[in-house]
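What follows is a structure written as structure tokens; I'll ask about it next.
All protein chains but one are shown at their positions in the complex.
What follows is subunit A.
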Amino acid sequence: MAEKEGSGEDGTVAEIEEKIIEVFEAFDNEGSKSVDARDIGLIVRTLGCFPTEAELNELLAKVEDEEEPGGYIHLEKFLPVMTKVLLNRSYRPVPEDVLLHAFEVLDENKCGYITKEDLVKYLTEEGEPFTEEEMENMLSVALDPETNTVRYRNYISKLVVDET
């Protein structure tokens, strides 16, 4: 279900706003025009963005309620900020080749795979560390149980197919 942004306009501002509102409302269970702050990541990513955790935190800081940080995010604050994000194409996608290169960097011996231990070490200690659950979930698909390694080329192509 890859939603390509296309090479042309992403649509008028009105259309962008409608898109944002629709996704926002999908998480707004009570019809109160506000969503749980913890769902912001989901919303932003659904709208096609690839923010890092740091970028997300920064966004949150802009849309949070000053009196009640970490609580609910209101649409009226969120909409203009998110519209700008989409218009500016912030938080760009990580293309497949860049992703591949990233794995290759971690594959020191350039043998086409990374051992489970190494991958776990990198992803739970470096960068913006995975939680245990995230690591487990990734491994459940990425790991080849016979060799206990991750053949990253296969993994990437599998995930990319799933996306479409």
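In this section, a contact is a pair of C-beta atoms (placed from the backbone, for glycine too) under 8 Å apart; a residue touches a chain by one contact, two chains touch by 3 or more; residues count from 1.
As a working rule, contacts and distances are computed from a predicted model.
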| request: Using the UniProt record as the reference, specify the protein name of the hidden chain from among "3-methyl-2-oxobutanoate dehydrogenase (2-methylpropanoyl-transferring)", "Serine/threonine-protein phosphatase with EF-hands", "DNA repair protein RAD51 homolog 3" or "2-methoxy-6-polyprenyl-1,4-benzoquinol methylase, mitochondrial". | output: "Serine/threonine-protein phosphatase with EF-hands"
| query | For the chain left off this view, which of A:Gly71, A:Gly112 or A:Gly127 is in contact with it? | reply | A:Gly127
| said: Applying the definition given at the start, please give the residues of subunit A touching the unseen chain. | reply: 1-3, 6, 8-9, 11, 14-15, 18-19, 22-23, 25-26, 29-31, 41-42, 45-46, 49-55, 57-58, 93-94, 98-99, 101-103, 105-106, 122-123, 125-130, 134, 137-138, 140-141, 159, 162-163
